[in-house]
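As you look at this complex, bear in mind that one protein chain is not there, while each of the others sits in place.
Here the chain labels run A, B and C in written order, and each chain numbers its own residues starting at 1.
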Amino acid sequence: MKKEELEEIEKMDEALRRRRESLHMYPEPGFCEVRTTSIIARTLTDLGFDEVLTGKDVCDADSRMGLPDQKTLDAAYKRALGEEETDPAFAGRAKDGFTGVIGILHCGEGPTVAMRFDIDALPVHESKDPSHYPTAHGFNSRHEGFMHACGHDGHTTVGLGTAAFLIRHRDQLHGTLKLIFQPAEEGVRGARSIVAKGHLDDVDFCLGSHMGGAPDTKALCIGAGMNGSLATTKINADFTGRSAHAGAMPEKGNNALLAAATAVLNLHAIPRTSQGDTRVNVGRLIAEGGRNVICDNAHLELEVRGTSKEANEYMEQYAVRILNAAAEMHQCTVALNYVGAAATIVNTPALVDEVRKAAGEAGMPAIDTGTRSAGSEDYSFMSQCVTGHGGQSCFFNNISRCAGPFHSPIFDFQEEALVSGVKEFSQLAFDLMQKK
Amino acid sequence: MKKEELEEIEKMDEALRRRRESLHMYPEPGFCEVRTTSIIARTLTDLGFDEVLTGKDVCDADSRMGLPDQKTLDAAYKRALGEEETDPAFAGRAKDGFTGVIGILHCGEGPTVAMRFDIDALPVHESKDPSHYPTAHGFNSRHEGFMHACGHDGHTTVGLGTAAFLIRHRDQLHGTLKLIFQPAEEGVRGARSIVAKGHLDDVDFCLGSHMGGAPDTKALCIGAGMNGSLATTKINADFTGRSAHAGAMPEKGNNALLAAATAVLNLHAIPRTSQGDTRVNVGRLIAEGGRNVICDNAHLELEVRGTSKEANEYMEQYAVRILNAAAEMHQCTVALNYVGAAATIVNTPALVDEVRKAAGEAGMPAIDTGTRSAGSEDYSFMSQCVTGHGGQSCFFNNISRCAGPFHSPIFDFQEEALVSGVKEFSQLAFDLMQKK
Amino acid sequence: MKKEELEEIEKMDEALRRRRESLHMYPEPGFCEVRTTSIIARTLTDLGFDEVLTGKDVCDADSRMGLPDQKTLDAAYKRALGEEETDPAFAGRAKDGFTGVIGILHCGEGPTVAMRFDIDALPVHESKDPSHYPTAHGFNSRHEGFMHACGHDGHTTVGLGTAAFLIRHRDQLHGTLKLIFQPAEEGVRGARSIVAKGHLDDVDFCLGSHMGGAPDTKALCIGAGMNGSLATTKINADFTGRSAHAGAMPEKGNNALLAAATAVLNLHAIPRTSQGDTRVNVGRLIAEGGRNVICDNAHLELEVRGTSKEANEYMEQYAVRILNAAAEMHQCTVALNYVGAAATIVNTPALVDEVRKAAGEAGMPAIDTGTRSAGSEDYSFMSQCVTGHGGQSCFFNNISRCAGPFHSPIFDFQEEALVSGVKEFSQLAFDLMQKK
Partner (left out) sequence: MKKEELEEIEKMDEALRRRRESLHMYPEPGFCEVRTTSIIARTLTDLGFDEVLTGKDVCDADSRMGLPDQKTLDAAYKRALGEEETDPAFAGRAKDGFTGVIGILHCGEGPTVAMRFDIDALPVHESKDPSHYPTAHGFNSRHEGFMHACGHDGHTTVGLGTAAFLIRHRDQLHGTLKLIFQPAEEGVRGARSIVAKGHLDDVDFCLGSHMGGAPDTKALCIGAGMNGSLATTKINADFTGRSAHAGAMPEKGNNALLAAATAVLNLHAIPRTSQGDTRVNVGRLIAEGGRNVICDNAHLELEVRGTSKEANEYMEQYAVRILNAAAEMHQCTVALNYVGAAATIVNTPALVDEVRKAAGEAGMPAIDTGTRSAGSEDYSFMSQCVTGHGGQSCFFNNISRCAGPFHSPIFDFQEEALVSGVKEFSQLAFDLMQKK
């Protein structure tokens, strides 16, 4: 990238910050990103993208996981309509959980390059402490109980900035560029439905990125090739029994709480496996009833993980067997819902090299981030799909000094990273889509 | 009782029904009976009772169990102030969970007779079906989510009716009459605090009663001597652990949900005892957190029961040991709150005979109700206290045709039972307090 | 009974003691009572009983429960052959677990009266302390590890004494007399197979008895009508999984020990029932393997009990469901063997009166033993069968001062009780089989 091009991006700094701050003020959780979606779609349309896919054209309806209930979706839609910047036409298409946007530029012959940006927020109460940057600068969450606590406001902004820059330089691009603004990454619920729709089937190079860093990070840089993402499956289990008076006729009841407790203990007791390191957690158990009534309901939210596909599948199958047997043991039934899933991320070494090289070309240091993260990321489904048909994939980190842990009420990244992100993605587009 | 006295009571029928219907419309749960308390205290005062104890004179503050939180108490007080019939002065004394009233008549030398009437309601959504008598007659609950579903509105009305009748005939009474209007019987939380205050220490004859009957009950009658009430202890257990990311650093967490599940399973597995038949139930378990976070909290609501004091104590001690050990096992802490307790009811045979005899004198059939109920009743603490120092106690049923099970949204008793109750209690006062 | 008849029985005292002492020296556990059986059959034959049923004529082969393995049966047979008093011919018929004898007297028209005597011993190491009567008198167990620690040597002796007396007085009897010497009462394994063979189908009056008493018992007496025997089911469960190296490939194993532990915890956690008081116990768990190997086997010995048939059936069905589900949960299989069962004993009030009356006629005091025993007795199947078709049944206690608890190494009863037993049974035969 030429010096003037880099400067052109640096001049976007102020606009990128404003865009990010506006998104930060209106955090929307997965499949509820109505305002966010409408802003993205309006922006790409105004920029003149050849195609701007929205609504049912983005996600395969049935492959969306962990979809909120209709009441929640309706409320999200209604709320968005009343908020600044929301575009009513695009909001309408995002109703009922059909959020997300794909912007496409057709630039003649050449490879197809996909760039993925995730757009959703978390159910976290944002800090109101004045030491928290968004609070100090007056742009913290207007949606009480929700917060962009994982940097997806930044990801979205980088995506829109990259769109703006690249369309101005589309003559340097050869091939097809797909900017994928994915809903519902939190809980690893959305990516699979975009893959299921076929959008990754023709992709030669697939790129994703996540903000990275810690309070003691010294300098902005690009972490080339994030490894160690765990394969995971997220399950909700609802046990149903029968209630009865616990003093007078306990035998008339079927104790769902007892079944659930048996399941919890045995889930944690799934034997380790040599197929990889594993995890299992039941993070929530709600069994509601009177003290003197045999409890007829229990709702569990759980997840299993593994450092390999095989290890995760072993855990998942064992967990399902336990849940079913625990229900049967106490004459209850159990309904299982798969509400999220991610695979392990595969990084193609050649594309990791490209990411590193692009960082250098764009004047940024690149480091290796090969350490084990023990988190999960549903970009993995995209990497799996693309590398599965012979394409290349790389997921990299956009590293800056971050305040507080990810998902915490005081999470924040350096806004300078917005420019870094646009530079890296743009440089990669130049490199991968140059005429050969 | 003379014929004209019986007729005098029968003429109270209309007034008793109106009183009961008014109470039914404003059901107040345990320790929140502000309006109810103020009406009772106002009525006894107006009737001219020698003493009308209210506020901190009724219950020992620290012996009240399962007291609602301050917010709930405040809301109950505030609501009552705005409702018809509430007497603000007496309401003020009932603030902060100091509900309940004791009315005393001093009638010279003679035995001390206590009669207990419980006054609280339940968290039940009352049926709005027109076949439900209170709905059909326009007096169903104005407090959505609460209902007099156990007949305490009737008990309170019988108490007030008995007060009105007996004060008119106080010349026939010798000794001391205590009418105890007890708060918070549901959950067996209130009686012990009245006993702790010493009100039963000088009682020679103690009487309590509960509405009885079923949909197929043929005729009004008195069930003399209800046996089979189970001793019970109600405990809330709050486990506290430490949260941590379940994928990245599970070992940093202390898993309160795992501790709770271990406790649930082992609580149900407390070995049986030859000291009596037992019960144990965990009716509620709330452990809230994210799926991918080691859960740091778990709230359990449980109860143990036994057909004997020994059996219940065995269960309680074992349960406490399990809860503590389960917490320790997973490096959590657990806080235990005793939120209710009842003993087994002791009926003195001689007083059971008196109850039977009184029914006959008042023109009502009497039956034996010796069957096992497997429920619990905190009148038991009063019977335990009184029989413990050599007095006599009897708990009897006031039986009529009842619609639906007790505690159900369609529970109702025959309003004719109000007159029955006043007759029985009044006759007993005449018999036990006659000049010897 | 006339004075001279009572004296005739009293003169049998010495002979009864010697018979009992000989039986005591050679205790044989259930279905291994080869010597005992041969002695009974030889005695009844020599006495001239009309029929002496042995071998496969006594028990229905397939209804025998908890049959020892063939090796044990063979060893028992072989051992008996080498012991004094064993009759080889009758021993031969008792091979392979076909122990037990029924002696029949046909005395013309009249009722059929059955008397049941159980003959087996227990796996208890008999005390060698000189204060223990059998040790002091030189007749303690010659079968190390086995002992008549429940008085069945006495029961058998009483049966044989009754046989000897009654055949001498058969002219006073009208009807049919069946003396049933039942094998394998310990573990409640044998009675059902005698019932299954049809021997109780034509019985009008059925009688059984057990030694009773405690170290502080004052005087010999008859306890008329023992109640409170628990219904019970005895089950062996064998879990089979798959072994694997616990370090290298734990996921290749199916952990039978984990399945068994889950079962144990849940078995004890079977909710209580209003159908009766219950018991559950896993008394033995053997899971053998190397520390570093996923355990592929677990053997459980368990029992459930209930004060009613319904309560026991509830426990049994729940237990079976738990065992199966626990196996399935950990991908193991489980094989269940029913190795014992008893019902609750039904005593016909009229026959209890006869027992009491007979004691008086025979010069012995009779007391009520209505208290709850919480043990189990498979005479219950006989009482169930006989009362089921309209006959009468009574199980009574033959009470004397007993040293130590039943089943303990120092158990002993007063030998005077042998005469008491013969008197009671003989008197009952006289009373029930007199000409009408």
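By definition in this document, contacts are C-beta pairs under 8 Å (C-beta built on N, C-alpha and C of every residue); 3 or more make two chains touch, one makes a residue touch a chain.
In this text the structure is predicted, and so the values were computed from the model without any measurement.
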item	value
Which residue of C:92, C:110 or C:375 touches the chain not shown here	C:375
Given B:93, B:116, B:234 or B:272, the one touching the chain that is not displayed	B:272
Omitted-chain contact residue, chosen from C:9, C:295, C:355 or C:402	C:295
Identified contact with the non-displayed chain, of C:44, C:59 or C:287	C:287
Contact partner of the left-out chain, one of B:325, B:346 or B:367	B:325
Residues in subunit A touching the chain absent from view	265-266, 268-272, 274, 277-281, 372, 374
For subunit C, residues in touch with the removed chain	187, 230, 232, 234, 245-250, 255, 257-258, 260-262, 264-265, 268, 279, 281-295, 298, 301-303, 305, 373-376
Missing-chain contacts mapped onto subunit B	248-251, 253, 255, 258, 262, 265-266, 269, 271-275, 294, 314, 321-322, 325-326, 328-331
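In this section, only the chains that are shown with their structure count from here on.
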item	value
Distance between chain centroids, defined by C-alpha means - subunit A, subunit B (Å)	53
Between subunit C and subunit B, distance of the C-alpha-averaged centres to the nearest whole Å	50
Where subunit A touches two or more other chains at once, by residue number	248-250, 255, 258, 262, 265, 294
